[in-house]
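This part shows chain A:
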Amino acid sequence: MENAPILVVMAPFIGAYLIPLLGLWWERYCYWVAAAATGLSVLFSLTLVGSVLAQGTIYYTVGGWEPPWGIELVVDPLSAFMCLVVSLVSLLAGAYSRSYIKKELPEGKATSYYTMMLLLTGGLLGVSVTGDLFNLFVMTEIFSVAAYALVPMMGRKGSFLASYRYLILASIGTSLLLLGTGYLYMVTGTLNMADLAARLPVAYAYHPWVVLAALAFFLVAFGVKSALFPLHAWLPDVYTVAPAPVAVLSTLVTKVGAYSLIRVLFSVFGMPLITGAIPVAPALSWMAAAAILAGSVVALQQSDIMRMLAYSSVAHIGYVMLGIGLAVQLGLTGGILHILSHALAKGCLFLCAGAVMYRAGIRRIDDFRGLGYRMPLTMAAFTLAAASIAGIPPTVGFMSKFYLALGAMETGSWVLVAVIVAGSLLTALVYLRVILLMYFGAREGPQLKEEPPLGMLVPIVTLALACAVLGIFVRVPLSLVGPGVRVLLGM
Partner candidate 1 sequence: MGIAEFLLMSLLVVLAVAAVFMRDLLAATVVFMVYSLLMAIVFTQLKAPDVALTEAAVGAGVTTLLFVIAIAKTDRREEDV
Partner candidate 2 sequence: MSDLVIPGNVPYFISVALLLIGLYAMVARRNLIKKIMGLNILSTSVFLFLIAVADKRGGAPPITVPGVDLYVNPLPHTLVLTGIVVALALTSFALVLVIKIYQEHGTLDADRLMKL
């Protein structure tokens, strides 16, 4: 399957354009097209993983035009890893959507919902495999527009305003992304990432300010996308009003934002520039530390479950960014592993919160009293995912934080180690509050068992189990993350 790099992206896009056509006459088949398209993406991602592990980085030129004229897709271990995470989580979120949107979405929205979902997935996958800076911009815009459109789908109060604020903030980011791309093009004459990496050191010697400005633009652009601490203002409102599966996809959006930052910092600017000439990596790690502490503290004060999860996300993006900022092998491994562990755990938590809203109509954390007996399986999954988020062994969340702490020790910054530990304790506190209420809060009224429908339960349980299983068999994700990090650091 030498065409897997393009097919993994095209499958969702073709599905996205098939669905409106299908939705005109047979709306009930839209779900199956969406499921088939994301399922195909999962298959192609697995193929990519297989061939990357077997033969190293894959290069694929679209249209047979060699770079710098054509667009090149580059799949290294990290890209394959991102593809797999994105397509798997989208598949589960899509499966969950089937029952969920029947009840929660207004009539006649299913077609556009699935279209936008596939566009979002396709855009995220496109960012993961591209080796071209401009293509990165296009794919970013595609998934951003789809995300703006998905947020107000439920028509909740204030959802249009949340989507609008997200759009304005993120558009500033993407405009700066295009401008930064233009700056780099001006000084190097290429948009291909590999060529850029080769020419940038020379360009930096001649035009330091242009390169510096471009780097600043990229930082702001991906900082907004990934909701890095001072630029996270859009995130809480969006997560609060969006449908639960869309919140899961939004966590993927922030992850892919972080991935783009990794790509630009390590594959375009390169280690010597970002740690030596321009000390952006240390600055990033301090911002990340601020994000971890601030996000966790604010999450403690929330009364709405979605809002609490949103602020917790701000904190955990901080962990990923910390891994990037450390810029050493162990730290980067931890940061990238945290992309996986947080996507799984936070995805599970959002789906659980969505299921609670679906069945019991509960959003306030105080109302979770005794819920552990009403929805035992869902709440068990919630507890498991929360354990992973808080970093309790043997979950995958523990492993990622462990690697992060090792990386921080390696660089000798004990403050950062302390921040990692303190952040974990704060996160544990945040979730312990909910779990205690669920299991030990006073029970009121008749207790009925009311689990969500099977279609929603299966993704929840799958994600929760994945948190635990991948933690025990951490070699499996590491077999992909390890080579990915070595490629990034040029080892």
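Regarding selection, all candidates are chains of the complex that A comes from, given by their letters.
In this section, contacts are C-beta pairs under 8 Å (C-beta built on N, C-alpha and C of every residue); 3 or more make two chains touch, one makes a residue touch a chain; residues count from 1.
Computed from a predicted structure; not experimentally measured.
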Query raised in the report: Which touches chain A in this complex, 1 or 2?
Result: 2
Requested in this report: Spell out the residues on chain A that touch candidate 2 in their complex, using ranges where they run on.
Outcome: 69, 134, 138, 141, 145, 148-149, 152, 157-158, 160-161, 163-164, 167-168, 171-172, 174-175, 178-179, 181-182, 185-186, 191
